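One chain of protein is taken out of this complex; the other chains stay put.
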Amino acid sequence: MPITINGVDHALDVDPRTSLLDFLRRDAGLTGTKKGCDHGQCGACTVLLNGQRINSCLTLAVMHDGDSVTTIEGLGTPDAPHPLQAAFVRHDGYQCGYCTPGQICSAKAMLDEIAAGWTSYVSDDVAGTPVLTGEEIRERMSGNVCRCGAYSNIVAAIAEVAGAQA
Amino acid sequence: MTRLYTMDKPDERNRLDAMAQGIIGRPLDRPDGSAKTSGVAPYAAEYVVPDCAEGVLVLSTISRGEVVEIESAPVLAMPGVLAVIADPRMITRSAQGGAGKSPVREIQKVDYYGQPVALVVAETFEQARDAATRLRIAYRADDPARVPLAQEDGHASHESYGEPVQRGNLDAAMRDAAHAVDVTYTTEGHASAAMEPHASIAEWDGNTLTAHSSLQMLKYNQKELADALGLKPEQVRLIAPYVGGGFGSKLGISAELAAAAVAAIELARPVQVVMSRQQVFQCVMRRSETRQRIRLAADAEGRLSGFGHEAWVSNLPGEKFAEPVTQASEFLYRGEHRTLRIDLARIHRMTAGSVRAPGEAVGMQCLEAAMDELAITSGIDPVALRLRNIPEEHPSQGLPYSSRRLAECLKVGADRFGWDGTDRRPCQRREGEWWIGTGMATACRVHNLNEAQAKVTLSSDGTAVVESDMTDIGTGTYAILGQIAGEMLGLPPEKVLVQLGDTRYPPGSGSGGSWGAASTGSAVFVACEAIREQLAEQLGIEETDLTLKDGEAIAGNRRIPFTQLLTADISETGHFKNGGIDEKFAIAMYGAFFVEVGVNAYTGETRVRRMTGAFGLGRALNEKTATSQCLGGMVWGIGSALTEELVFDPRDGHLVNHDLAEYHVPVNLDVPALEVVLVDERDAAGSPLQAKGVGELGICGAAGAIANAVHHACGVRVRSFPITPDKLLEDLPDA
Partner (left out) sequence: MKPFDYQRAHGLGEAHQLLVADRARPIAGGTNLLDLMKLEVETPSALVDLNRLPLGGIEPRGEGLHIGALVSNSACAADPRIRSQYPVLARAILAGATFQLRNKATTGGNLCQRTRCYYFYDLAQACNKRAPGTGCAAVGGFNRIHAILGASDACIATYPGDMAVALSALDAAVEILDAKGDKRHVPVRDFHRLPGDTPERDNVLEPGDVITGVVLPAPVGGTQLYRKVRDRASYAFALVSVAAVVHLEDGVIARARLAFGGLAHKPWHDPRVEQLLEGQAPSDALFDEAAILLLDQARGQGSNDFKIPLTRRTLKAVLREATGGTL
């Protein structure tokens, strides 16, 4: 079975060692997903796998036949941006831009996780319903390192889209 | 035509404020924003180059010695492996910023653990990485016990760096002082850790080497690579329209570029080399660790009579750079009895070079912590202490200051933060398990200018194009150059296309030393002035009587669209040079940090709860991107204060924490909603734009404010950065 990336099927005829990240960047030609560390330590490679955010560097492409992957290119385009993409521009939620696709994919999934009621380590009541405070956004976005230090603006951009108070 | 502007005196004309378009300084979105947020902006390793082979560097596992043999044969027999290359044209260190010539290239001689010694090239990345991992190299290693691996090592040689400042008698001033502080602080090495690892794709057509690479200063990088390869600079073309962060680590070329180029030449096919994150840590650039003795002698009112700042730093043998720790100490505070000096130890660790705000980043954080100690000793509000010590003139050179908004920043920042400096006794406020405290510090960074050229073309269709080999490393260069051109030429920003990052364009300043905006921006400004003169001449008026707005020239009661006025494109190249303005004025950016931290009473974990920075950095060319630069610097301050530390194994000199799991840059939860206040300023000596540098100021002193807040919170003065829980626990009150 092929892997579906942004709605398009791709054959998985690759060296089994190929990470999903390298498959996206080299074989599928989708370089919006970034390689920042290749070891799950920065989050630049974050994509949505069947709707959930993962580090695409730490999984093999061959493990994902039949799976559906959404990358930054699948979220929106310069002409038709996703609301998060537009908010990141308005709030200057990036500088060099290299972590940005991962941040935005991560933020997209995060909002879905909140909607699904997932709590986090900073939630007061782990059994309760999470409230999207600034602190919650910061914890939930901590898997995406931004060395330029755009965190305050990233949180503001996400909060605006989520209708939350940062 | 090229128009030269030499900055040898303040430019009091303040032309930008007199323009009509009204976009300069406005917080406009970046024109490159949608490309970045949608993932279509191409970074170095993201070009489709047919038939491109993949190279992986191999690093040394000794600190000093020689490569005796590279056992290539077994690796060459592996599937897909094309070559094992150890070529004298390959570089073993990164070039220092602005070097303009090749760094050390003796590939068989090892000077530090992690030095590149070979490149393995294969058809695919997986093949190359596996082969590189398995490549056996035989070394003749010097006895590690005899290799100086740290400053304190008895084998290390020491030299004085730069011109020490020695005025008056500091010892006597210390003896006579009403209040005196004599303290020694240390900082550990830092890594730039830009998110995009160093990456290059090289192509060779038999005459020209073309490379996509992640670099900050192309005009120097072109010469560096040409020198390494034995080519003429014009035989090297470098392309870097998007750079995934630099922070100093991409000022000069690094090993992967030269290696990719050599491989492309040797194999006659394109070769891509991307450093692994671990390799970036091991072989690119470090900020030197520092030891700093600070002596402050003050009278009863806290006015400084004596000021001493002595620093010990390190670098590899042969490197010209030494962390200029005392750079801002030269002129920031008063004190007629002054001793400033830097001692450079030669040790075998990776190259020490510029990391965001070389000098002030670590110099200011220690100085400002020491100033806090003086404030406590003297019982003076730390803000008042600083206000009392703003000198009238440069304390050792006697120069006048150009515009300096330090006092305003201190006052505005204190006001916005809600600073109360009356009670600096520690352990006064407790919320649950957290000790809460506040601290502040001055921000200061010298202003630098660099030669720059930019070409501006105004077209008859009412659009303009700006071209320079200048880079945008996240700084907002695309935005601000467009705003300068738009303001000067009367065009809305969407009518100005800015093209950067290609050595085919005129040589800009490059991104470094916070000089990019003021220098390349001034080149754009100069080109635009020349274009305006041509338009004025065409209209038969003085250039100063010409108003350009929304694509129209307005002269008296005439209003003519460019589309009618221009029969052909007008191109001008602006050439901006520093003509010694910095020898006539002490020019710098200033600011103030105010911080509230919580220190966990049980565990010693420190969290920054609030942080305000007020900055006077000349004209902000784009309020939004300038603010972002300041925010980023403050985040670096948090890292420098609390988490960042390169750890070297004292036995063999290897970098122990060479990845992002164990070298702790701040993550989102480490950073509260930061507040930045830009204090309005025009500095005529800063540039014809009245702008100064922005990118580094936000870090310069920030960590000191955090250290001071930690002390105020829990009473523990940690004089060795970073302030990790283990250091606080030693003296933290029982919980």
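Lettered A and B in written order, each chain numbered from 1.
What we mean here is this: a residue touches a chain if its C-beta (ideal position, glycine included) is under 8 Å from a C-beta of that chain, and two chains touch if they have at least 3 such contacts.
Not measured: the values here are computed from a predicted model.
Student: Among the chains you can see, which ones touch the chain that has been omitted?
Tutor: Its contacts among the visible chains are A, B.
Student: Tell me which residue among B:Ala44, B:Val667, B:Cys700 or B:Val716 touches the hidden chain in the full complex.
Tutor: Going through B:Ala44, B:Val667, B:Cys700 or B:Val716 one by one, B:Val667 is the residue touching the chain not shown.
Student: For the chain that's not shown, point to the residue among A:Asp27, A:Glu73 or A:Glu139 touching it.
Tutor: Residue touching the chain left out of view: A:Glu139.
Student: Touching residues of subunit B against the unshown chain: what are they?
Tutor: 61, 79, 126, 129-130, 133-134, 432-433, 601-605, 607, 642-643, 647, 649, 651, 654, 656-657, 659, 661-662, 664, 666-670, 724-726, 729-730, 735
Student: What residues on subunit A make contact with the chain left out of this view?
Tutor: Against the missing chain, subunit A presents residues 15-17, 19, 38-40, 43, 46, 49, 52-55, 58-60, 62-63, 106, 109-110, 113, 116-121, 126-127, 138-140, 142-143, 145.
Rule of thumb we're sticking to: only the chains that are shown with their structure count from here on.
Student: Taking each chain's centre as the mean of its CA atoms, how far is subunit A from subunit B in angstrom?
Tutor: Centre-to-centre distance between subunit A and subunit B: 28 Å.
Student: Which residues of subunit B touch subunit A once you look at their complex with the stated criterion?
Tutor: 29-30, 32-43, 45-46, 48, 124-126, 130, 192-197, 242-247, 274, 276-277, 473-476, 624-625, 627-629, 631-636, 659-661, 665-669, 671-674
Student: Can you name the residues of subunit A that touch subunit B in the complex?
Tutor: Within the complex, subunit A contacts subunit B at residues 15, 17-18, 22, 25-26, 29-39, 41-42, 44, 71-73, 75-78, 81, 85-86, 88-90, 92, 94-101, 104, 122, 134-135, 137-139, 141-156, 166.
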